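The complex appears here minus one protein chain, its other protein chains still in place.
Now for chain A:
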Amino acid sequence: MTITALLNELFPSGHAVTAADGVITGLATTPKGEMAVLGTTDHLAVGVETALALADFVLEIVRDRPGLPILMLVDTQGQRLSKKDELLGINGYLAHLVKCLELARMNGHRLLTLVYAEAVSGGFLSFGLMADEIHALPEARVRVMNLPAMARITKLPLELLQELSGSSPAFAPGVESFFRLGGVQEIWTRPLAEQLNKALDRPPGGDSRREEGLARQGRKLAGPVSRLVTAA
C-alpha cells in the first residue's frame, strides 16, 4: 500500500507527515494525542543520508517534544550497498540512529513500529527493530535474504531450503516467520487506526521478543539461554 493511503488510514484525524527522498517525518494526531512519525518509503535502501535525516528528526523530537510517542513506518530493501557508504563508515551512521532511538526511549518516548511493505536486514535493524512493539501488515514482506540468494551463499540446495521453510521460521522469509520468532508482535488487521490506539493504550514493556518467540515455539532457545547466562 502507498504511504499516503497508509497515513490516511492510520490517522483519520489528520497528519502533517511529509516525504523527501524516501524519508518521511512529521507529526500526526491520534485520539490519544499527538505523535511523531518517521520512516521510509519506496523500498528505500538505507544509506548514510537516510540515517542522518531520521536521526535528525529523532533528536529534534527528544529536544523539543518530551515524551511524545514515536511511530516508525518501515519500507526498506535493506542497507545501501556501496563503496561510498563503506568509505564513510555507514555502520557508524546506522549505529548513531540506533543510539538516538535508545536515547528517546531512555527519555520516556514510546517507540512503535509498523512494517507496511518491506523490511530487510540492516535497513530494518537501524530503526524499526529498535521499537518497544513491532507490528506488521499481513501483506508486508520481512526477510534477511530471499531463498535463492541464501542457497547460493550457504551452498545448500534450494530444494532443501524450500522444504525446510515450511517447518522452520528461523530462515523462511515472511511476516508469519517473524511473528513466530517473536520479532513481530502482532499482525495488524484493519481498521489500522484502531490497532494503533490499542498499541498506544498498552503500557510499554521491556524487550519481550524472546519470551514471545518461545511461547510461539519459533525461537525455543533464545530466552532460556540468555536466562541461564544472567543466572550464572
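Quick note on the criterion: a residue touches a chain if its C-beta (ideal position, glycine included) is under 8 Å from a C-beta of that chain, and two chains touch if they have at least 3 such contacts; residues count from 1.
We adopt the following convention: contacts and distances are computed from a predicted model.
**Student:** Pick from "3-isopropylmalate dehydratase large subunit", "Putidaredoxin reductase", "Cytochrome c oxidase polypeptide III" or "Biotin-independent malonate decarboxylase, beta subunit" the UniProt protein name of the chain that isn't shown here.
**Tutor:** The missing chain's protein name, per its UniProt entry, is "Biotin-independent malonate decarboxylase, beta subunit".
**Student:** Kindly state which of the options A:Leu68, A:Leu156 or A:Leu200 is in contact with the chain not pictured.
**Tutor:** A:Leu156
**Student:** Of the residues in chain A, which ones touch the absent chain?
**Tutor:** That gives, for chain A, the contact residues 48-49, 52, 55-56, 59, 62-63, 79, 81-96, 98-100, 102-103, 106-107, 121-122, 124-126, 129-130, 142-145, 150, 153-154, 156, 160, 164, 168-173, 177-178, 181-183, 207, 209-210, 213, 219-223, 225-230, 232.
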